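A quick write-up on the structure given underneath.
With one protein chain held back, the other chains of the complex are shown just where they sit.
In order of appearance the chains are A and B, and numbering begins at 1 in each one.
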Amino acid sequence: MTDAPLLEVRGLNAWYGESHVLHGVDLDIREGETITLLGRNGAGKTTTLRAIMGILRRREGVIRLRGQDLLKLPLHRVAQAGLGYVPEERGIFASLNVSENLMLPPKVAENGMSVEEIYRLFPNLHERRSSQGTKLSGGEQQMLAIARVLRTGARILLLDEPTEGLAPVIVQRIGDVLVALKERGMTILLVEQNFRFARKVADRFYLMEDGRMVNSFPGREFDAHMDQLHEVLGV
Amino acid sequence: MAVETHFLPAQARVRTSAMILGAVAVAALLAAPFVVYPVFMMSVLCFALFACAFNLLIGYVGLLSFGHATFFGGAAYFTAHAVKVWGWEPLAGILLGVAGAAVLGLVVGFLAIRRQGIYFAMITLALGQMFAFICLQVPFTHGEDGIQGVPRGHLLGIVDLNDPFAMYYVTLAIFLFGYFTIYRIVHSPFGNILQAIRENERRAISLGYRVDRYKLGAFVMSAALAGLAGGTKAIVFQFATLTDVQWQMSGEVILMTLLGGIGTLIGPAVGAGLVIALQNYLAAYDFPVTVLIGIIFVICVLVFRRGIAGEVLELMKRKSG
Partner (left out) sequence: MNTIFGISPPALYGQILIGLINGSFYALLSLGLAVIFGLLRVINFAHGAQYMLGAFAAYLLLTYTGIGYWPALILAPLLIGAVAVVIERTMLSRLYRLDPLYGLLLTFGLALIFEGMFRYWFGAAGKPYTPPSQLAGGVNLGFMFMPIYRGWVVIASLVICLGTWLLIEKTRLGAYLRAATENATLVQAFGVNVPRLLTLTYGLGAALAALAGVLAAPIYQVSPLMGSNLIIIVFAVVVVGGMGSILGAIVTGYVLGVLEGLTKVFYPEASSIVIFVIMAIVLLVRPAGLFGREE
């Protein structure tokens, strides 16, 4: 784990049409770190992920992966560079079954997990592999969404609210999966509103409000920032 | 259709300049037959009305009808038949055309409105083609020959429409009537609801509006006004043929509206004038008109979606800040 950041974001501004939604966002992730973006609904967390990935195209600023500028790249090239995106709505393809959903992403890097490895990590998916993608439970769909991206060999996972709407026991399992991925050296950028979950997996936190970064702190300083968290998150 | 439209806001400055322009335009139209060949002007007026009627549907309701020739040409046939075969007075003949077009509009609209967007367009196209086939076979239309030699007659038994000036001013009156009818529809509560439907249909439904009824109502009005144009055209040019009901005609009126400016009141009329002028000009040369229409379509869709009136309005908006 080197000290130079794997992913660098500087002064990121973004627009949805005429609406200016991100104001000079700065972000660093080092290799193997798990970073969490905290903030309430509408703070700009999802927008930040989409802007980094390149789904949101109207942007200004700097996005660098190992020194390579990502801003001008089309979405599929960003993915090929090693970023993997799991959207909030999961995006399981209804016209494909579990196995087909899983097999869909092309291997864009050598370290893309093989199907066997993935099924070992997600045994319940192996059981359900012939089911229609959308017939799975919420938790299983989330697993599938994460599993899918692992196929591409992405080294940085952008996860948007993976625990949203899931029962506590499933949330626990997802936490276990993330920890297992961390052990494999995966870098994770996580968007979460459930900060208790995030606490367990994240090394560092960024706090967002109204499209801006308002603070950042490492995991061990979490309790020290509780007041600010309560205020900004409104919980 | 989530198209870029420019519904006139009630800004005082825009209003005044619009009214001045309008007055100038009407004055020009009144003087026109002394300067320009009356038949050309009457052609422009008929198609301008046709295009304005079509625009009511696309610009303010967001529905692209690809079979509007059905109403235009159908009315032409009805009017031609009434005046030539039954000996009706011309205005009565035109009103029959309007009524016939409204009925056709009710039938086509009822079927087409069951789907949205692209499907709506395809359905109107298919139904239009079906109507064209029927027109080809039904005896009263005289198939390939069409109904020829429609007498101009005497308007209300008094005005001899064979006089080109008389015919022109009657046509102008009909155009202005149609134009102001559209203006009133757009600026009425009914029109406002149509706009709301176009902008956010789900919301309109959740507010309790019977959206389908409004759409159908707008469709029938648009068809009736297109029929007004068609019936008038039958009297002016004294024939009704298959060309009037074919998909190429439907395509032309779309082009006129697109070129002039979808969703602007005056745009379609401007577009109609341009296209007719172009066709007349090119008739002298060997160049295929269809190709030119296709080229203008492609250019408009790619880089000129606001149309002439739309661009002018945008310029005026920018200037007034």
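Brief remarks on what is shown
Everything below uses one rule, namely that a residue touches a chain if its C-beta (ideal position, glycine included) is under 8 Å from a C-beta of that chain, and two chains touch if they have at least 3 such contacts.
Everything numeric in this text was worked out from a predicted model, so none of it was measured.
Residue B:Ala126 is the one among B:Ala18, B:Ala126 or B:Leu176 that touches the chain missing from this view. One of A:Ala94, A:Ala180 or A:Met226 touches the chain omitted from the figure, and that residue is A:Ala94. Considering the whole complex, the residue from A:Gly42, A:Pro74, A:Gly138 or A:Gly185 that touches the absent chain is A:Pro74. Only one of the listed residues, B:Arg115, B:Arg184, B:Arg210 or B:Lys317, touches the absent chain: B:Arg115.
Seen from chain A, the chain kept out of the figure touches residues 53, 55, 74-76, 79-80, 84-85, 87, 91, 93-96, 100, 103-106, 108, 148-149, 152. In the full complex, chain B touches the omitted chain through residues 1-3, 64, 111-112, 114-119, 121-123, 125-127, 129-130, 133-134, 137, 247, 251, 254, 258, 288-298, 301-302, 305.
We adopt the following convention: only the chains that are shown with their structure count from here on.
Chain B has its Cα centroid 53 Å from the Cα centroid of chain A.
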